[in-house]
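The other protein chains are all here in position, but one chain of the complex has been omitted.
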Amino acid sequence: MAELTYRDAVAAGIAQEMARDERVVFLGEDVAAAGGVFKATVGLLEKFGPRRVRDCPISEQAIIGAAMGAAMTGLRPIAEIMFSDFLAVCWDMVANEIAKTRYMTNGQIALPLVIRTANGAGSRFGAQHSQAVENWAMAVPGLKVVAPATPADVKGLIAAAVRDPDPVIVFEQKSLYSMKGEVPDGEHVDQLGRAKVRRQGKDCTVVALALMVHRALEAAEVLEKEHGISCTVVDVRSLVPLDTQTILSEVSKTGRLVTVEENPRLCGWGAEIASIVADECFWDLDGPIMRIATPHVPLPSADQLEDNTIPSVERIVREIRERID
Amino acid sequence: MAELTYRDAVAAGIAQEMARDERVVFLGEDVAAAGGVFKATVGLLEKFGPRRVRDCPISEQAIIGAAMGAAMTGLRPIAEIMFSDFLAVCWDMVANEIAKTRYMTNGQIALPLVIRTANGAGSRFGAQHSQAVENWAMAVPGLKVVAPATPADVKGLIAAAVRDPDPVIVFEQKSLYSMKGEVPDGEHVDQLGRAKVRRQGKDCTVVALALMVHRALEAAEVLEKEHGISCTVVDVRSLVPLDTQTILSEVSKTGRLVTVEENPRLCGWGAEIASIVADECFWDLDGPIMRIATPHVPLPSADQLEDNTIPSVERIVREIRERID
Amino acid sequence: MSTNSIGRETRLELYRLQLELRYCEKRAYDLFLQNLVKGTSHLSLGQEAIAAGFGVAMRPDDWTFCTYRGHAHTLARGASMTGVLGELMGRECGLLGGKGGSMHLTDVAKGAMGSYAIIGAHLPVAAGAAWSAQYRGTEQVAVCFFGDGTANIGAFHEALNFAVVWKLPVIFVCENNLYMEYTPIGSVTAVEHPAADRASAYGLEKVVVDGNDADEVYLTAVKYMNRARKGGGPALIEAMTYRHSGHSRADPAKYRPEGELEQWLQRDPVNRYRGRLAQLGVAEATLKDLESDALRKVDEATAAARASSPPSLDGIEKNVWADGGAAWRN
Partner (left out) sequence: MSTNSIGRETRLELYRLQLELRYCEKRAYDLFLQNLVKGTSHLSLGQEAIAAGFGVAMRPDDWTFCTYRGHAHTLARGASMTGVLGELMGRECGLLGGKGGSMHLTDVAKGAMGSYAIIGAHLPVAAGAAWSAQYRGTEQVAVCFFGDGTANIGAFHEALNFAVVWKLPVIFVCENNLYMEYTPIGSVTAVEHPAADRASAYGLEKVVVDGNDADEVYLTAVKYMNRARKGGGPALIEAMTYRHSGHSRADPAKYRPEGELEQWLQRDPVNRYRGRLAQLGVAEATLKDLESDALRKVDEATAAARASSPPSLDGIEKNVWADGGAAWRN
């Protein structure tokens, strides 16, 4: 096992797949010569050359459209959207074209492509560069959606996404790029649609994603040590397909569900999971379902404001302590 | 009270506000000379002239951007996006600019504008012209969102939206345009953020929106007559602000919640309401929360396929009968 | 443009194809009047010369990308007419099994890579297909058809710039029929030719052709497709034409100035082409045969499509994913 940063694990995942399969190509803005604004694709141009690793104009619709056209004619493109907020400028391509084309053509057109994008807050970039929008993608039938929380996961899930025959959006967490972690040596390919139980507890099941997994784990330590509350922490990892089996079985064991979401409250992924649990696990629940999410506001930019807007370890501890016995 | 179609009520609502306030202007594609592809804006050009009622190029970003720029400098524009699916081509303008600007500027910029759009299925138009995307808008902090189910409501809520100092998206239901209903004479202005209890029952609270309100009401009749199940039907009307008081109090009375949603399942507005009820009303619930939604697929176009994809009266009856005792 | 260089066989093929497109579109309209076409539909009546000119010029492995006004373009690539009419009627035999409808006709096996119903989206997609051809060195060309109104949307601009910078083998073809839906294009566009007057903004040549002349379209197609195949990059062609019917089935097209339709009917591409063939010495009997063959083909397709059953409801939860299903959970 080697220790890699999350950003290097991104590049490693892409490189692994490009080396394996000549059909894999990579395009985006400032991704080739400059290695990306988050430096997550450094070295790819050098390794694979300008035919396969391509810098684009500021034309997100063209970038995603080109990926779509290439995918339906035999390539396996990986397209970068620099900040996930910018998915909005090409949302028609993503939500109306890519997501629906296989279905509308009754399976004639296959779209094996990956969209990678930097998601989430923590950089004091303000409301237009800090959103967690994984729920936007989850809401659209025809898209697979993952949001890895660790270097190993980001490498393995990017690889799985590239090999998947359907369009997959990989939400990379901006504030995790510098995080270090063990990544398996050699070829590493993960699986879409699998949650991971990161911690086992008795009193409450906390379901989290990406950055919030780390906060939930920290909070669980505090809750255990300081308040005697023992939490299971499930890292959802994959929103579509969703590993409801793991989630339902973990909630059944503890009788309580808490979601920890970075997205603003309304229609977050936690709402969907809450509604599934409130239906299928209802008789196992010992108390209300709680959602801890960013309040339904655009994100402020100043450091103290931003830190107090997305769920913090302290807030998770406080809310669980106040409401779980 | 006069009987109007839903489409005429739209025009009446816009006309009422344009007559009242010179700052109200209206723009969109094929909306002026042609009166709109759904004929919902017939007569406005004749009444208010080409200075206030304007045809636009196929440039949704320009249309919504122009509405935004006009709103921040003193006008009160109403912009039409022909089909709600096309919100995706201007989603950046809607979700990143309009929704966030007041907040980011700490209140310096006000955006009193309305976006009207034809939403939903039933016309056999296929997956790119039939979506119910009210949940896309609900998920974005800074947007108010309504979806009227009747001619009276569409007139009154458009008027309320125009008078509101914040951006409001009005989701008009395509398949209701030809529906007739009583509309109050004279000036009619409704209120955002108020749900309506359309029917009172004892066994179960059905929460629905737009077209689904009518299906839920029909289903409730069948359930009562044929199966002895008595349902409350709440018409949500306004997703943001959300009238949680009415919803929570109605659910408390019956002990059961069923949502009926036209949007595809994942992250629909029903998920949000389910999560609120599963938290705040948990101890009043007598059984699982059920969501009846469009399966998580793009919409097929053939009539039989489309009819069997969005929730039908029969499906609502069947699912409630099978699960509510 | 001298059209002398076109051989007799090609000319007959251009006529045959225009006839099929014409008759099939008329049939689609009849079926709508009989309430057998349930959704919307957008006919290419009057615009057939463009689809035919390109259809004949393209290599079988070239790719067509078109819009909701895509019946003609899809047929021009050799898609099954039964499949097209069946799709319009929402039948099992439809090209898409009833899941796409009139606005989304696709026949990948024939190079008809989809009909796109949201304005502008398919221009970048066509560029992407061209990229893939370039990447693999196949000398395939992507041809992308769109309307005058489409030249005002952002995706047009992005696709054109992108295609030129990457020197992609893609031909963008604007069918300028003078109207967006019901609005005259001149009233919403800053220049006279919404596409051609913008070619220079991408370093491209200005090309305007008579879209009601299949020969002119054909020769233009051959010229720019050959160039693209050889690595010469994209082209933007504006073909002037007119739709004889309304924008979509629901539109009586009352917004047209009096006499405009009549004027254009005199330049009807099918009639004109018949006249030209006659002038060039093609026997009346040959023309009649082509006409009755085309009609028979449409009749047979209609009968087959009508005989097809409605699609099975199982289809609703099929083909969201490559595994054939629609599961979003385990």
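Lettered A, B and C in written order, each chain numbered from 1.
Criterion: a residue touches a chain if its C-beta (ideal position, glycine included) is under 8 Å from a C-beta of that chain, and two chains touch if they have at least 3 such contacts.
Since we're looking at a predicted model, the values are computed, not measured.
If you put the hidden chain back, the residue from C:Asn152, C:Thr220, C:Ser245 or C:Thr302 that touches it is C:Asn152. For the options C:Lys38, C:Arg91 or C:Arg198, the residue in contact with the chain missing from this view is C:Arg198.
Considering C:Ala28, C:Leu75, C:Ala142 or C:Val164, the position touching the chain not shown turns out to be C:Val164 (whole complex).
The residue from A:Pro77, A:Gly126, A:Pro167 or A:Pro311 that touches the chain not shown here is A:Gly126. Residues of chain C that touch the chain left out of the display are 152-158, 160-161, 164-165, 187-191, 197-198, 200-204. Although one chain is not displayed, chain B still touches it through residues 25, 51, 54, 56-57, 59-75, 77, 92-93, 96-97, 101-110, 112, 141-142, 165-166, 193, 240-245, 276. In the full complex, chain A contacts the hidden chain through residues 29-30, 33-34, 37, 55-61, 85-86, 88-89, 123-129, 265-266, 295-298, 300-305, 308-309.
Just so we're on the same page, only the chains that are shown with their structure count from here on.
Averaging Cα atoms per chain gives one point for each, and the point farthest from that of chain C is the centre of A.
For the pair chain A and chain B, the distance between mean C-alpha positions equals 30 Å. Between the CA-based centres of chain B and chain C the separation comes to 36 Å, rounded to the whole angstrom.
Distance between chain A and chain C, defined via averaged C-alpha coordinates, is recorded as 40 Å. Of all residues in chain A, those that touch two or more other chains are 92, 96, 103-104, 141-142, 240.
Chain contacts: chain C has residues 99-100, 104, 116, 118, 120, 154-155, 315, 320, 326, 328 touching two or more partner chains.
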